[in-house]
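What you see is the complex with one protein chain gone and the rest in place.
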Amino acid sequence: MQVGDFSRIDRNAKIAEDVKIGSFCTVHANVEIHEGTTIEDYCTLGYPTPLAGGKPLVIGRNSLIRSYSLFYEGSSFGEGLSTGNRASVRELTTAGKHFQIGTLCDIQGHCQIGDHVRFQSNVYIAQGSILHDFVWIFPHAVLTNDPHPPNDLVKAGAEIFDHAVISASACVLSGLKIGEHSLVGASSLVTKDVEPHTAVFGVPAKFRCRVEEIMLRDGSNRPAYPWTRHFHRGYPEEIVAKWIKE
Amino acid sequence: MQVGDFSRIDRNAKIAEDVKIGSFCTVHANVEIHEGTTIEDYCTLGYPTPLAGGKPLVIGRNSLIRSYSLFYEGSSFGEGLSTGNRASVRELTTAGKHFQIGTLCDIQGHCQIGDHVRFQSNVYIAQGSILHDFVWIFPHAVLTNDPHPPNDLVKAGAEIFDHAVISASACVLSGLKIGEHSLVGASSLVTKDVEPHTAVFGVPAKFRCRVEEIMLRDGSNRPAYPWTRHFHRGYPEEIVAKWIKE
Partner (left out) sequence: MQVGDFSRIDRNAKIAEDVKIGSFCTVHANVEIHEGTTIEDYCTLGYPTPLAGGKPLVIGRNSLIRSYSLFYEGSSFGEGLSTGNRASVRELTTAGKHFQIGTLCDIQGHCQIGDHVRFQSNVYIAQGSILHDFVWIFPHAVLTNDPHPPNDLVKAGAEIFDHAVISASACVLSGLKIGEHSLVGASSLVTKDVEPHTAVFGVPAKFRCRVEEIMLRDGSNRPAYPWTRHFHRGYPEEIVAKWIKE
């Protein structure tokens, strides 16, 4: 383990030998960091909370936690997690492989997140949200969990299905289902379920078209969706091969 | 006083004996921290500014300031303040008891905030905002203070009355009055005063209904508002007793 200056690493933390930890970091006791992972400066890992029920924070192998990020104990991440700077994740969230969390994102805990999910900057994810695989969430989007705030009787996170896209500054209301390969437009407010392969826009969001009717603006006369046809950066070869075949 | 590693505490700061201060903190001179309070890691308290006119930062007793938070000098908080991580509060704001500030909130100073006000994450409060008691503000909501930006002639914060609720990603324009027990819907833009006990939605926000017409989605056939009838978590017993009686 390589550690920068002024970092405070609890001796009970389980940290693989080749992990690199920056300066000014705080690593609490109830943490597992797997091999190949880098933790940058000013991070806090495994912040203790009784709400975690004693579960550790688990950071999968080959992860990159950028500076000023904060993870509570009790959440678990597969391999290849990467964060922007100042990401915050609370307790009891589980995520699959290659989760990308943007700068300033705020994941409130108790969420289920699949593989290859990508958030850009400053996304807010309420407790109880469920995100399946290959979901994209763009800057300043908000997923809520309270149908008539404040209440403690009927809270429910949104459920976002495979390959769905939530655009910048959109807001998704409590308990809604956002279908696979759907598109929520920028600044939209989603107030009812979104059907798979449809695009919705507006406040409140209304059906605009089937996603395959949106054309790529590269002059190629090809559809922009499903995005899996043309956007492959950073995904494993076998997955891209499957996408191309489809 | 219990202090973690690498913290810089000015000897002129007035800190009660049982206060706990984490690691990597900076406490400037013009600060009063009352008994029973915990300051977590990486916080800055009492950041000096000439705009504070020499007034101290006062943190009431039994408060919890979570990590990476930043308070300028010249603001004053009653007992039981709690913040999420990375909260920022500038000078000359006064708040009553049990103010809850969410993660990433940005309070620009010169605000008046009542008792038992609760902000969720990433709320922006412009200078000169006035919030009465029991106000709720949900994630990514914005209160502005400039009717035709930029200008320095006629700035005015919004005024939010008792028990009003501002939902996620909403924006309230300068100088408006948001009536007691009213509800501003998610992603709404409030462009005129909101009457007490009414719900408004949209861009621009329009009257939707009386709040008592919104039903709890728990199958009970009870109204969701006033929320004081069913939501009591964390409020003092005597207040809850009064709410139930009403």
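Labels A and B are assigned to the chains in the order they are written; within every chain, residues are numbered from 1.
In this section, a residue touches a chain if its C-beta (ideal position, glycine included) is under 8 Å from a C-beta of that chain, and two chains touch if they have at least 3 such contacts.
Given the structure is predicted, the values throughout are model-derived calculations rather than measurements.
Asker: Pick out which of B:171, B:200 or B:216 touches the chain that's been left out of the picture.
Answerer: B:171
Asker: Tell me which of B:140, B:177 or B:230 is the one touching the absent chain.
Answerer: From the options B:140, B:177 or B:230, the contact with the absent chain belongs to B:140.
Asker: Identify the residues of chain A touching the omitted chain, counting contacts across the whole complex.
Answerer: 4-6, 23-24, 41-42, 67-68, 85-86, 103-104, 118, 121-122, 136, 138-140, 165, 167-169, 186-188, 202-203, 214, 216-218, 224-225, 227, 230-231, 233
Asker: Write the list of chain B residues that the hidden chain touches.
Answerer: Those residues of chain B that touch the unshown chain are 6, 8, 24, 26, 42, 44, 47, 68, 70, 86, 88, 104, 106, 108, 122, 124, 126, 140, 142, 144, 146-154, 169, 171, 173, 187-189, 203-204.
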